[in-house]
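All protein chains but one are shown in place.
Right, chain A next:
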Amino acid sequence: MGTREDEYDYLFKVVLIGDSGVGKSSLLSRFTRNEFNLESKSTIGVEFATRSIEVDGKTIKAQIWDTAGQERYRAITSAYYRGAVGALLVYDIAKHLSYENVERWLRELRDHADQNILIMLVGNKSDLRHLRSIPTEEAKAFAETNGLSFIETSALDSTNVEPAFQNILTEIYRIVSQKQMRDPPEGDVIRPDAEPADLRPSAADSVRKQCCQ
């Protein structure tokens, strides 16, 4: 280890969830490798990729866990929510059922993830304009009432993919760094030389405090 790839100031774990076939894996490969395959293997269990971004001159390493969407894998994938500070809840703007199921996914997160995990609702496949079945405004309103941020993306033409990840990571970063300004760090910022295992609980802690006040 010890390559440049591993030098970072913060490490955030983010999960991608949502129904099968809404494009979670495509979003991930678009963001981490800038690739798009119209046809790729369905995700079994959980897959994983990382990418680092810069915010305020700090390097943030995003560890993104991509999960299987099929109902029967839910018990397995929910085990991966542990320690995640952010979640992208993806639906397909052309498939109404995938939008209806958003509520169920939220419940999953409530049940298995840290209670203050940041959630972004992502309407993917925005390139399919003529097939759209969920109006942007409707989803936006739903996101607002449920305290989620919201964005529409297209992994195919890469619209908004960067901003989606940037936004959620930046938001997490803000909360974590504000917490640090208020409470001087007690080794809770995770740098490569520090104990990275501490990050997740501490980041989650700070998120919780932030949200409660």
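Here is the rule we use: a residue touches a chain if its C-beta (ideal position, glycine included) is under 8 Å from a C-beta of that chain, and two chains touch if they have at least 3 such contacts; residues count from 1.
Simple rule for what comes next: contacts and distances are computed from a predicted model.
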| item | value |
| --- | --- |
| Identity of the absent chain, which is to be given by its UniProt protein name, from "LSM complex subunit LSm2", "Large ribosomal subunit protein uL29m", "Rab-GAP TBC domain-containing protein" or "General transcription and DNA repair factor IIH" | "Rab-GAP TBC domain-containing protein" |
| Among A:11, A:90, A:109 or A:155, the residue in touch with the chain that has been omitted | A:11 |
| Touching residues on chain A - with respect to the absent chain | 1, 11, 13, 20-21, 37, 39-48, 50, 63, 68, 70-73, 75-76, 79-80, 82-83, 99-104, 107, 111, 134, 138-139, 142, 146, 195-197 |
